[in-house]
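Apart from one protein chain that is not included, each protein chain of the complex appears where it belongs.
So that you can tell them apart, the chains are marked A and B in the order they are listed, and the count of residues begins at 1 in each.
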Amino acid sequence: MTKKISKTGIFIYGFEGKPGKVLGLDEACSSLGALGFVCFKCPSSFFPGEMNDFEKFLKKNKLSKVVVAGCGLRIKEPVFRDSLKKMGLNPYLITFANLNEAVVACGDKSEATKKAVALIIKAAKWVETQEPVEIQKVSLKREVLVLGGGIAGIETALTLAEGGLSVILVEEKSHLGGGAAEVGNLKNWTRDKVETLKKNERIKVILSSNLVDLRGNAGGFTVKIEGAQELTLEVGAIVVAVGYEFVLPVWKLGENSKSLIIGQKELEKRLVSDEKLSQRICFLADLVDEDLKISTRALLRQALLIKEKFSSDVICFCKDLKVSFNGGELLYKRAREAGILFFKYAEKPEIKFLNNAVEILLINEDYPHEELVFESDLLVVGEKMMPGKSFEGLAKLLSVDLDLNGFFQEDNVKILPTKSSRKGIFFVGGCRLPQNIDETLSEARGTAGEILSFLSKGEIELDLTSAKINSDRCILCLTCVRTCPHGAIIIDQEEGTAKVVPIACQSCGICASECPVMAIELPLYTNAQIIGQLSDVVGEAG
Amino acid sequence: MTKRDFKPKITVFYCEHSGLLSADMAIKSGFVYPESVRMIKVPCSGKIESIHIMRALEEGDGVVIYACHKEACQFLRGNLRAEARLAYIKNILKEISIEEERVQMYYLSPSNGVKFTRTLSTFYEDLKSLGPNAGRAEE
Partner (left out) sequence: MGSKEVVIIGGGIAGINVAITLADAGFAVHVIERETQLGGHAVNFACKATEKCNKCLVCLADEDTLKAYQHPKIKVWMGSKVVSFSGKPGDFELRISHTTGKESSFEELTLKAGAIVIATGYTFFNAEEKKEYGYGKYKNVITAIDLERAFRVDGKIRRLTDGAIPKKIAFFQCVGSRDESIGRGYCSKVCCPYALRLSKLIKSEIPDSNITIFYMDIQPTGKDFSGLRKSCEEMGIKFARNLPSKVYGYSDSGVLHVKCLDNETGEVVQREFDLVVLSVGMSPRDDAKFLADLFGIDQDEYGFYKGRDYFSNLSNVPGVFLAGTCQGPKDIGESMVHGKAAVAEVTKMFASFS
């Protein structure tokens, strides 16, 4: 035991100023030295480019394991690991002792020092049991598959290609542009984007096709595409940017209702084709989907266009006017100044059909809460965004989840809102959350940025801190496959064991704790290490 | 040992995604752990196995688990697994007549320093009034 300990070095740094005065670091060093540790107190906080002290210390004493004691969470763990790597040592035979706890408990200098020594010894005991962690180089495919040729897909593909990656864009329909190609003010902009996309040599567009099979993991997915063309490809990442569907709420009323009530999408078509519109037009927003911002944006634009073009009477009803987009408030102001009326309701308005008109009854939310009745020749209703029909099948194929409403479910939003639970798969645009164009484009570029950062180098060094499965113990019960939140465990039929895919594993250890035969261990948190900390430490306190 | 001198030995398992930063925040704002509290870092509360909790109870008086808030687990459902495991442990404790209050789980975010301080101090005081753990192995 003592012999082993002598190989562990203690490196103390970053204690100039107050923390240094509180702790008796020299005393700590000498008492640690008495236990057989090699101690070094670094005179200065030495970042950057001053890892020399650390490296010299290791070389001089021929140390293979080291404890770095510092103050607070700002101990730059990755920097030390980097330094070890450069010296040809294993970057995981190191552990960090945060002495903040001792510094704060500073009632008495000798007490604080004792506590610091205890913390360092605890860390040293931990590093004793630590095995070296292998480092593996994994090559990454520099191609990306983008599913969906709407503006989200186009912007992602363009950004990726201009950033230096190759892109395969697969669209279900026979043309690109998606919903935006049908919107008046975005038509030209979309057309230009599609042209730029077609000219880009790094982008291959495959129309009228679908993804039918997916194997492998981030950095090396094998995908099969069928439709107009049949092909199998290898890609490093997948971006899902398939479109949603618009559904108009249904009224159980006579045939004539169809000509009196239309959706915003239908209205857009009429506006684009320069059709003459009726004199009295009402807009009804937030009826089926309160969260939808694009509906309000389109409403303001359409209402203004109608007012300016046909000088019709335009009245808008909504629950909340969602102006949280660039220029939104000013657009709202312009609409009011143009003579468009806005009424806000708390309870959903009632709609009646007259012979050639629609009657809208609502209680105005503003004082004096009077009941208002309006007659209109045309009622334009904001549609509900519904998940596309392909979502369910696609989610199954990609082994990702859908949310309660049937849209794609992102991983913890905190990590990146467009990231799926599987590494290398992303959701951009309306398939996750229908948003305004600004936000959708930003998401597309942001996702491209994340993928560029991941794939650009063409290979990565993986520290194999991922879970390890003992194939002798594995009974193929599939518990780990089911519990893994990232789909990182596969079954190796030939060897008859479950296997962890290191690039997809995020080292949470859930599989290790769920495995009924204890066949799985997580390298930095093995059972022995956790229990070791327990018995040593709790026992010691008594 | 009188109740007043009794210093409960507590093992704290904390998730490195929430507890780590919260504990650091608590310390920075002057919180001092009672001396008999030991902190053990885990990558996710879902990694804490029943055996770890039981062993900790064998050698101490109480166990605290700090997990991420519901719907905020870095690994989606790790905290729910921990919760389920805790319920299972509490059942066992009931059967062997050990107070189930000796094991508690709290939810934290990475910026919940205050809650960390508050919950740990309360738990310490609760254990103090509960007295030593009868199921603790003799030393």
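The criterion applied here is as follows: a residue touches a chain if its C-beta (ideal position, glycine included) is under 8 Å from a C-beta of that chain, and two chains touch if they have at least 3 such contacts.
Predicted model only: the values in this text are computed from it and were never measured.
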{"item": "Among A:N52, A:S311 or A:S453, the residue in touch with the chain that has been omitted", "value": "A:S453"}
{"item": "Residue, one of A:E195, A:D291 or A:D492, that touches the chain absent here", "value": "A:D291"}
{"item": "Residue of B:L21, B:I53, B:L86 or B:V103 in touch with the missing chain, whole complex considered", "value": "B:L21"}
{"item": "Chain B, residues in touch with the chain not shown (by the definition above)", "value": "17-18, 21, 25, 29, 68-72, 107, 109-115, 118"}
{"item": "Hidden partner interface residues of chain A, rising order", "value": "48, 73-79, 82, 159-160, 162-164, 290-291, 293, 320-330, 333, 344, 365-369, 403, 405, 413-414, 416-418, 433, 437-439, 441-443, 445-450, 452-454, 456-457"}
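Just so we're on the same page, only the chains that are shown with their structure count from here on.
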{"item": "Inter-centroid spacing, chain B versus chain A (mean Cα positions, whole Å)", "value": "30"}
{"item": "Chain B to chain A touching residues, read off their complex", "value": "9, 11, 20-21, 24, 27-28, 30-33, 35-36, 38, 40, 42-44, 46-49, 51-52, 55-56, 59-60, 72-78, 81, 85, 139"}
{"item": "Chain A to chain B touching residues, read off their complex", "value": "72-73, 98, 100-101, 104-105, 115, 411-412, 414-415, 421, 483, 485-486, 506-510, 512-514, 522, 524-525, 527, 530-531, 533-535, 537-539, 541-542"}
